[in-house]
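Each remark here refers to the structure printed beneath this line.
Removed from the display is one protein chain of the complex; every other protein chain stays in position.
Entry: chain A
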Amino acid sequence: MTRAPLALAAVAVLFGLTALSAPARAVQPDDELGEDSGLGLLRQAAHAVRVQAYYGTQFVTMWNPEGSSSSLVDVTSVPGVGITVKTMAAGEAVPGTVELVDPATPAGGLAAPHDGMIDVMARNFEVTTAGEGRVCGRPTRIVEVMRPGGAPAARYWIDEASGVILRREILDAGGRLARASAFIDFRLPEQAKPGAYTDGNAFFAVADAPALKAKGWDFPATLPGRLELFSADESENGYLQLGYSDGLSMVSVFVQPGTLDEEGLRGWHPQRRGGHTIWVRDSVGQEMIWASGGHVYTVFTDAPADMVDAAVSALPHEAEPGVLARLGRGAQTVLAWLNPFA
């Protein structure tokens, strides 16, 4: 990953791509039931990413409060298996960055979101077709995701021939780019035949939320920025993993019991955000750690910075527990002993 020079190149490439892929016709009203609707195109694209064999080089840029980060990634899709991602530098794969990932994961760039995530997108935004464009010289259909006020939240360029998403842009509430990825080289194998893919059974670990809250875990069902809780899972190691999504991005929150050992954080530095002390580190995505009320929160996300700041502010930021908290724990324990139905 290269920082500033690569970022400048990324902006230039993205502007060039934007010029080449300018919409050729006006925005069309969306029809959610039609295959040519914005949502229909996105569902077809998600399926195509899983079943279509392709390979190419992708340029990925993320903007966060500290600046921007860009990287070149070689992507190879193996139908029914996943996509191989190699981070490139000077024409060579960076050691340790080769991964076979699911295209529906953040590591896969959320290139093939599941239907549940697209449904959330449909609830939170207006998804419309926005004309046609070109990426890597290939004709594409453009799908635009609009906020309720009319501001753009995301844009997708979908290859007409293969249905694969060739370019994607995520914007913050101010219309500024937060994450952009685009193929600068995209190829389909000759005589490529779509493979089979069985969509995994949808699971919603949120059903466990009441049981987790009964065990003392406290977490919100929604976060600012239309982020909805889609999974809550307690690990055997005693920490809680929460997943939130607005249909475009994903926020992972890990909650551990304990106080934060700040001296043990290597490579992290404290920042004041929204009146709270947050530990951050330089990375492609946004990574944050803070302590609150006897718990340590760790957040990973590629969502726009303004949305992340609002979400982090909505999560607990309490003082460290004192004597009263300990007495409260004791009272809860004694009541549990006395409760015959516990």
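Going forward, contacts are C-beta pairs under 8 Å (C-beta built on N, C-alpha and C of every residue); 3 or more make two chains touch, one makes a residue touch a chain; residues count from 1.
The criterion applied here is as follows: contacts and distances are computed from a predicted model.
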Query - Per UniProt, the name of the complex member that is left out, chosen from "Acyl carrier protein", "ATP-binding protein", "Ectoine/hydroxyectoine ABC transporter permease subunit EhuC" or "Putative zinc-finger" - result: "Putative zinc-finger"
Report summary line: The one of A:44, A:252 or A:313 in touch with the missing chain is A:252
Report summary line: Touch assignment to the omitted chain, from A:161, A:221, A:319 or A:334, lands on A:334
Query - Residues from chain A at the interface with the omitted partner, ascending - result: 50, 80-83, 96, 98-108, 110, 113-117, 119-120, 199-204, 230-231, 241, 243, 245, 250, 252, 254, 256-261, 264-265, 287, 289, 294-296, 298, 300-301, 321, 323, 325-331, 333-334
